[in-house]
Structure formats: structure tokens, C-alpha cells
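Every protein chain except one is present and positioned as in the full complex.
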Amino acid sequence: MKKFVNDPKRFVPEMLKGIALANPDTIKYVPEFNLIMRTDAPRADKVSIIQGSGSGHEPAHVMIVGRGMLDGACPGDVFAAPPMDYVVGASKLLNSPKGILHIVNNYSGDRMAFEMATEMLDAEGITVKTLFVDDDVAVQNSTYTVGRRGVAGNFFVIKALGAASETGASLDDLIALGQRVNAATRSMGMALTGCTPPAKGTPIFTLAEDEMEMGVGIHGEPGRARKKFVSANEIVDEMVEAIAADRKPTADGGTSAPAFGNGDEVALMVNGLGGTPISELYVLYARAHEQVQKRGLNVWRSYVGEYCTSLEMAGASVTLCKVDDQLKKLLTAPAEVPIRVF
Amino acid sequence: MKKFVNDPKRFVPEMLKGIALANPDTIKYVPEFNLIMRTDAPRADKVSIIQGSGSGHEPAHVMIVGRGMLDGACPGDVFAAPPMDYVVGASKLLNSPKGILHIVNNYSGDRMAFEMATEMLDAEGITVKTLFVDDDVAVQNSTYTVGRRGVAGNFFVIKALGAASETGASLDDLIALGQRVNAATRSMGMALTGCTPPAKGTPIFTLAEDEMEMGVGIHGEPGRARKKFVSANEIVDEMVEAIAADRKPTADGGTSAPAFGNGDEVALMVNGLGGTPISELYVLYARAHEQVQKRGLNVWRSYVGEYCTSLEMAGASVTLCKVDDQLKKLLTAPAEVPIRVF
Amino acid sequence: MSSIDATELFIRTIADVAIGNEKYFADLDGVCGDGDFGISLASGFSKVMEQWDALDHSTTGSLLKGVATTIASRVGGVSGAIWGTAFLRASVAAGTKTELTIDDIVAMLTSATEGMKKRGQSDLGDKTLLDAFVPAWEAFAQVARAGGGTAAALQAASVTAREKTEEIKPWVAKRGRASYTGERSCGTYDAGSVAVAMMAEALADAWSRPISVAERGV
Partner (left out) sequence: MSSIDATELFIRTIADVAIGNEKYFADLDGVCGDGDFGISLASGFSKVMEQWDALDHSTTGSLLKGVATTIASRVGGVSGAIWGTAFLRASVAAGTKTELTIDDIVAMLTSATEGMKKRGQSDLGDKTLLDAFVPAWEAFAQVARAGGGTAAALQAASVTAREKTEEIKPWVAKRGRASYTGERSCGTYDAGSVAVAMMAEALADAWSRPISVAERGV
């Protein structure tokens, strides 16, 4: 394992300490709950927004805490949802009279931790509601699972809700808005390599020189199919096709109409999974942009970089998010988080 | 080679096309010269700032073209300085009555290409001056070389000059300022793995599981010494020590005083070389911050992320830049470049 | 052995398995899942052992509650929730009793099972640890009720659990991260079930040793 690590078991706390040291004015670190929170939170005039999920997806979510984004993030260990206690502790510290919103990526572990925490918080009279994100189109047959996974598309949900919360939106309004953004967002990822959790010390899976994994999840869990490694353009084409053709299962066992239609304006994200350099992401972006336009959609804004990673995995995902005037305003509203250039 | 590539020889042009497609309002791509330029450049009231250098260092420099940073970047192939013609062509397109500033990382190839271009531009009566960046402390004995290398620290030079140029600073003022920032900036890098230029198809060097390369350059050229791989903290300590103890050779064959003294305020950058996830960079940052403070310096602002990479190399560099009030203002002035989160 | 002694031996024994097999369980979970199961389990039970003396050892119920709380506070995700719930439910079922009959134990195990199913929205057949745990404790109960003694009952449980890990291997995972791979989970071991089997084997082993050794603990 070639990684910058001291004690593998202290990997997450050391990273969190680094985030706080790097942003003393805006970020506070509460070691007890793996919590990264805004120094100015909670605020009485604003719903507090918290995301949990496992570590190893950075910048999601500990590095997108800040004005216009999250109020706090309390991750678990690498690829493990947070223990219930972290969620309870973080929520109490961030309790606001306007309520607390938990944004949860749809995985069994995360769901359970947040459900248990919610039961505890309810019992103490603390108002908390939960929004599930499930933008991944890779897992088609969700009858076997707890439903689709939340992946890089959760950036759009968080950005929109973060901006809306700054203007004083109510907890119920935020839930409705979040469901709308989630419904308008679809992602598909793929990997060229596996990745190595520090405490495991060996890769979760390995791919041969001529193999790739389509539809990989963000936890290194294998994806839809292991295939022959092909050119950048062919990879993009398959991902865009999967997203465009996708029909999300509905509660009644049917499927919804495709999310994107002719003339729709979309945000287009090409997300790196951690080990892929940004030069390659732009090679992918060039093709994705052309393919999306060719399908009659209009790219309104681009998002190229690392938004939700799997440690040092080489790979990428494509996300489309359909936008309207309200969403455009929310997505371009000012925000300030640890992950930044300047 | 597991990379997102179509034709390796078209890797750089396809990436550049992606950058332009992703930023249609602000960025223009001129294929003839591998040129990424601002749509609003050249401006009569502003010196045009151009950086060349090889590709493979992204976001440097094609993704930091924009308001408050570069006016244009015309890279060569991966790890190869641009051909003279690109520099000449780019400079002519960006010619401003206030003159042109070439920022050149100090490598033989880059020097030669820009020297030849300057001779041609001079002959045509175009005003151009050159600033060399050589922040790397790894190469100690520079009597063997053309002097020290320019690495991630050039971000601070570009940021400061970009901001100053927006306020109408003259070409001579910019040169003086740039020399001042360069003199106040020191970097040291190291690698955990090699990297593979697309057209080469195999790694430039390989490191065993228990090896690391200290003082590596940003072109995959091996560094100071191959050593036994140690913990994150030990690696940081060695880099910070190298920077703090450094005495830069002077023109007369002597050495200058260390750049950083007790009580100085510094910008502290932990830069990823391409394949290292940002989670690990923050583990490094935590230690670097503590070590720098322990030496009596004050960390004024942090810069954690990828600023100057070597393709998908796993590794990192540390940069210190001593700041004063003027520099602080310039470094925090607004800027807008393709590399962004929102 | 008193009930509290048995409870202590029980916890120490399964903790040993969890801590000693961190890498193995991580690798098992890595085949189709995300590889965190090993560290989750190990870190949870390490914490239990670290806090051992600080836990309330007065009754089986109080001790199990301490274990539940420690795991829920330290372990994330599915494992924290599922194992934490199981211990909590068992502790509540045990109440303040100091001597437990086989009926008490069955009631505890039944309650733990219900809790896990509810928390995990899962059932037998989903290829989770439930598929090893439930048949295993049913085999335990059968032998124990027939008067076979604890060691023999645990032996029966361990054989059943191990058989189940093999029986469910060809199944499709319907819960946990492994479920996302669909058909590709067929033919792989379920990490949670293997852990249950190894714990049952270690328990059978511990109870088969001379009491004096067993009482000394691990």
C-alpha cells in the first residue's frame, strides 16, 4: 500500500484535523463525532443540513461544509456509514429551531445509522427529517437491493439545498426541493482500477490491464459488469447512453419516463474517482459534452473535477442534472467550502 | 496503460477542446498553437501574461487561464516544452500595447523555446519580457544544471501577477513583483509512484512497494534520492526541513539567507501530484501546518489540492510562500479559472 | 458456570474472533462488498475489550447493554446497526435476571433476530448473516432443550452455521453492498455469515475446554 498514512486507524481523524487547521476561520472539528462543522452553525434562521456517509469519498462531504453548502458532516470510517452516535451527537450540536435536515446517500448502512439516530433524536423532541439521494443508474434491477445508490449527483442536491437554506427555506420546502433535484439527477460511474482502504491494506478488487468495471459504486464495490477496456470515447458513450435511456423504478413497481427530454437544459458533471488526473477528465468531458448536445439537450454549465471519489481509484462518473431557472439560481449562488483553488 | 485516452497523440488537443467546451463564455481554444486563452484578451489596459511549459501538469497551466490569472497558456506535448512557433503564435494573438509577460518554469527546454520565440517577437517589434520561476529546493547542486526547477510554487507567482496585471501594473512592475514572489517561494516534492505519458505507454520509472522518491521533479524525472517508504509524518518533516533550511545559490556563487524567519507569515501549500486523493493531502497538511508553526512561522492561508501535477503520479509537494500585506491582497483578489468547484 | 461468567466468556470469545480476523473478514467483504466489514467488527469489539472493566458486569442484561452501546457508538453502517440492535434486544429480553434458563436464552435470541430483521429490512433468504445466525441458534436450542448440554448445543450450532455459509454461497445477495453486484454475488461467501460461523466454532471450542481454563477466559 503506497499511501500517505501514519496509523491506518487514525487516517480519518488526521484528515479531519487537517481540514480544520487549513480553515480555522470557517471550520470547526469535533473529534468525538468525526464532525466537521461550520464555525457559525447552528443558526436560528436556517435549517441545519448534515450529511453522514463513509469516508474515502472526499471532497464529499467533509470538504464541502461551509456557507451555501453543508452545516456539518460526520463521516464514519473509510467506506463505513457513521455510527449512530456520531449522527446523534452532530445533530444535537447543530440543532436549529428551524429543524435539521439529514441528507443520506441510499445505502443500507447509512439508512440504518440515520434511522436509529432519528429515533433517538425524535425521542428528545429534536426536529429532524431525512432526504435520500439515489442518482446512480448503474444498478438496474433494484428489486434485489434497498434501491439505487447515491453517488456524485448528490453534489447538486447539496448545492441546491445549501443555497435555499441560506435564504431561510423551511425544512419541508427543503425536502420537497431536494426530492425534485434528486429526481432530475442521474449518474453512472466506471473504474479502471480498484482502491485500497488504509486499514485493509490491499485493494478491494483488481482489474487486469485490459479490463474495466462499468457501473462501479463509490465504495469499491464491483459494478454492473467487468468489460474489455476500450477508448475514452467509447466509455463516455456507454455512460451517457445509460443515463439518457434510464427509467427510474417507481414505488408501484413500474418505471418513470426518462428524466431528460429534447431541448432540456442540463448541468453536466464529469467526476473523477480519485486517481484519475484532471487532464483525462477533460478528455472525457469533451466527448460527453458533444454526446449530450447531440441528443438534443443543452449543456447549461460544466462541472469537471473530483466531487465524490473512492479513495485513489482511477475512474470517472458522468452526471446529468436537469435545471430550470430556480435551480440555476441555486447552483450558481455563492458558496464557500474547504475545497477551493484560491 | 489504464488511462482515458483515444489516440495518445491527440491526448493534449482533446483535453484542450474539453476545457473550451466546458467554459464557452470565458475560454477560447486555438488549436494551431495548443493555445487556451481568455475570450476577453488581449486588453489594451493590461499586460498579457502567458505561460508555456509541457502538458501533464494540469491544472497548470491551461486550466488556470482566466480573470486574475493567466491570459493564455500554450503547452507542448506531455512533458515537452512548447515548440517556439506556439509561443510566437500565442504571443501575437495576445499582443497588448502594455506588453507581454512570459512566465517560464526554469528548464532547458522551456528556456530555449521562449528564448527563440522572444528573438522572433523582438524582430517584429513586439514587446515581451520573461520571468523565470525556480522554486524547487530539491536540486541542491545547481552547478550541474541550468539552475533550479520551477514547480508548484509558480501558482503563487501567477496568482500575484495575474491580480496585479488586472489593476494595470506595467510590464517592469510585474517583472519586479514576480521576482520578489519567486524569491519568497520554496517547494519540495516526492513521489510514491511513477507516471505514464500516454504516448510512451509505460511508466517513466517504477518504485518498489517499500520505496519512495524524494525531490522528484514534475516531469517524472527521478529526484534527489530513492529512499525507504516511511510514514506520512516523516515524509512531511523531511520536506519541511528541506524548505526551511534551504539557502538558494546566488549569482556570485554564494548562497542567500533562508527565505523564512521567525514570525514570518506564510502561505502553505500541499500539492498533489495527480494520483494522490485529497484525503491523503489533508493528512499531510495537518502535519505540515504543525511543523511550520513549530518553526516560529505563522500560517496565513492554506492551499490544499492539485496545483501542479505529473499526470497520475501518486505523490505530493509542499510549498511555502512568505507573504506581506501587498501579497496577501494579491493572493486573495478575485480570480476565475476553469478549475473550480461550482 | 454462572450466567454472568458464561456471558463474559461468550463476549470475550466472539470478540477474539472479530479482532483476530480483521484482515480475513475485510477480504471476504472485499470480494463483492466494500471491504469495511473487517475493520468495523474488529474496531467495535476492540472498544468493548478496552472498556471491559468499565462496563456494568452485574447482570447478563447490563453487560450486553454495555456491549450494544459501545458497538453502536463506535461501529458505523450496517454492522454497527445490526450488531448493536442484536445486543440491545438481547439485553432488554434478559432484563435483570441473574440466572438464565434455556427459555430465557431463546427469548433473547428471538428478540435479537426480530430486531435485526426490522433494522435491516431483511429476512432469511437475503444472503445475510441472518441465514447463518438463525438456523445456528435454533440448532443450539434444540440440543439444549433435549438436555444435550451447552458444549454439545454450541457444537451443533457451529456445524449448522458453517453448513449454511456453504449453502447460501450460490445465492444472490439482496441486502448490503454486495447486493449491488446482482448475479455476480452468486458463488461468493457472505462475510457476515462466515463471521457468525467462526464465532459459533470458537464458542463451541471454548465450552469444550476444561471449565478452569474456560473460566480464566481469553
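For the reader, a short list of remarks on this structure follows.
Just so it is clear, A, B and C label the chains in written order, and each chain counts residues from 1 on its own.
Just so it is clear, a residue touches a chain if its C-beta (ideal position, glycine included) is under 8 Å from a C-beta of that chain, and two chains touch if they have at least 3 such contacts.
Given the structure is predicted, the values throughout are model-derived calculations rather than measurements.
Within the entire complex, contacts from the absent chain reach the displayed chains B. Of the listed positions B:1, B:126, B:204 or B:333, the one in contact with the omitted chain in the full complex is B:204.
Interface note: of B:54, B:153 or B:272, the residue touching the hidden chain in the full complex is B:54. Contact with the chain not shown here comes from a single listed residue; of B:37, B:81 or B:121, that residue is B:81.
Touching the chain that is not shown, out of B:18, B:162, B:223 or B:275: B:223 (per the contact rule at the top). Although one chain is not displayed, subunit B still touches it through residues 9, 54, 76-86, 107-110, 112-113, 115-116, 138-139, 141, 144-146, 149, 197, 199-205, 217, 219-224.
The rule is simple: only the chains that are shown with their structure count from here on.
Across the assembly, the chain pair joined by the most C-beta contact pairs is A-B. Legend note: the chain whose CA centroid lies nearest the centroid of all displayed protein CA atoms is A. Averaged Cα coordinates give subunit A a centre that lies 32 Å from the centre of subunit C.
Centroids of subunit B and subunit C (each the mean of its C-alpha atoms) stand 55 Å apart. Among all residues of subunit B, none touch two or more other chains.
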